[in-house]
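What follows is a short report on a single structure.
Every protein chain but one is kept in place in this view of the complex.
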Amino acid sequence: MGRTLWTLLRRDVSLIVTRRQDVLTVVAFFAIVIMLFPLAVGPEPEILRELAPGAMWVAAALASLLALDRLFADDWRDGTLEQLALIPQPLALVVLAKVTAHWLALGLPLVVLSPVLGYTLGLRGEELVVLPVSLALGTPVLALLGATGAALTLGVRGGGALMALLILPLFVPVLILGSGAVSQAMQGGDFLPHYYLLGALLVAALPLTPLAVAAALRIALD
Amino acid sequence: MSARPRIRWFRFSSPPAFHALVDRLVPWLWGGAALLAVAGLYVGFFVAPPDYQQGNSYRIMFLHVPTAWMGMFLYLLMAIYAIIHLAWRVRLADVMARSLAPTGALMTALALWTGSLWGAPTWGTYWVWDARLTSSLILLFLFLGYLALHAAATDREKGGRAASLLAIVGVVNVPIIYFSVKWWNTLHQGMSVTATDAPSMAPSMFAALLLMTLACWLYAAAIGLRRAQVEALERSADAGWVRRVMLGETDAGTGQHDGDPGSAVLERGRH
Partner (left out) sequence: MWDGIGDFLAMGGHGPWVWGSYGAALVLFLAEVLLLARRRQRVYRMIRRRARAAGMSGPSMNEGGGA
């Protein structure tokens, strides 16, 4: 059972990575959105520093929307998804493998890149560690929620914009906790409660959202 | 007590029985809503004294609080119907969920509108990002997302099931969103204005609030049931029972009787 899922995960990661374009697009989008903040707000370091946690997290949330419409759509169109629904492993586990692959290829690069971009907005010292850790805890939740939206809008016309409408409201808690952790660190406060709550969201989302995604995929496959 | 007959609720999941039930209930619901609203407005405007701090602007509360409550309550109710829809494949539950959504969105929009108009004289600004207004705004987006997903699917049956699933996902998230927004608000206490708390309530204020809440509830029930009835008719316009019910025909020309109306299921809608 583990082997099948492992193979699926490797297949998905290599599919995304060899295409390269998606990874590049998402990473570039993330960097550009962050670049827009100084250009729109002005280069004053104090203001940028004040905005940094929110800007980083908003950029990450928007970037995590980008390639979502491809998460199931390709496999759905060429019939792979139907085959995947038939393998003995529960569809929810298949979903979990696919979302993991998606996050490894498209979410992890944002986490890795975030300290550099955070530095340009004026984050320093400990904050440059707090930020990527908060992203590492939060963006998987965004990917899982995003997968739910992607599965619900599978085969729906105008799916992309609709998906954003469906899932952005659900991103709110993660955004609050994630940027809150960085803000706390900036004020010298205790950011661990934010981490615990982000972790709790992740622990709750890991088993629950794949079930919802699997149910949504079955509706689309019907 | 024990002799009380058990009501067979699932009987009303058959469309003809539901149709008849709505026709019987709705006039009473309208009447009750109108009566309670008049009573609530009378108590709210002519009995309840002005608030010593907020003056007369607090009277917006009699509209703001009930609509905000109804918005949340209708979302919860919609999710319960969504669960019934997916778990027992009762198609009428989808009709009910879909019919409650526009009224829920309307109530939430009104809560936002009245909240901001209440805020103007109280805070000196029409909008602050306080916890209650912010979560109402998010709730409005959840309603709109449900409606958009329901409408977007090319297959109404599939769209309904996807929308029901979304409602369930949403209702799981609503408490998390609500508490995170509240927490966010307390963390940024220094930046925001303190929220208008309900003024220390005189009994007459409480009575007005209660009457208006009940009026809103009956209004939502009346319009939700009526919309569900129309939607069910629309989805199965060619079904035999629709013609029997609407035109009083004994046989709708198809020569098809479905003997026990209780066993009939809502026929597949036309796409």
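Observations on the structure shown:
Order of writing sets the labels: A and B. Residues in every chain begin at 1.
We adopt the following convention: a residue touches a chain if its C-beta (ideal position, glycine included) is under 8 Å from a C-beta of that chain, and two chains touch if they have at least 3 such contacts.
Keep in mind that this is a model prediction, so the values were computed, not measured.
Partner chains of the missing chain, restricted to those shown and counted over the full complex, are B.
Within the complete assembly, B:Ile60 is the residue of B:Leu36, B:Ile60, B:Leu86 or B:Ala221 that touches the hidden chain. Note that of B:Val38, B:Ala120, B:Ala151 or B:Ala202, the residue touching the chain absent from this view is B:Ala120. Seen from chain B, the chain kept out of the figure touches residues 45-47, 49-50, 55-57, 59-60, 63-64, 67, 102-103, 106, 109-110, 113-114, 117-118, 120-121, 219, 223, 226-227, 230, 233-234, 237-238, 242-243, 246-247, 249, 252-254.
To be clear about the criterion, only the chains that are shown with their structure count from here on.
A straight line joining the Cα centres of chain A and chain B is 33 Å long. Residues 148, 152-153, 155-159, 162, 165-166, 168-170, 172-173, 176-177, 180, 183, 201, 208, 212, 215-216, 219-220, 222 of chain A are the ones that touch chain B when the two sit in their complex. By the touch rule above, chain B contacts chain A in their complex via residues 86, 138, 141-142, 144-145, 148-149, 152-154, 158-159, 161-162, 165-166, 168-170, 172-173, 176-177, 180-181, 183-184, 187.
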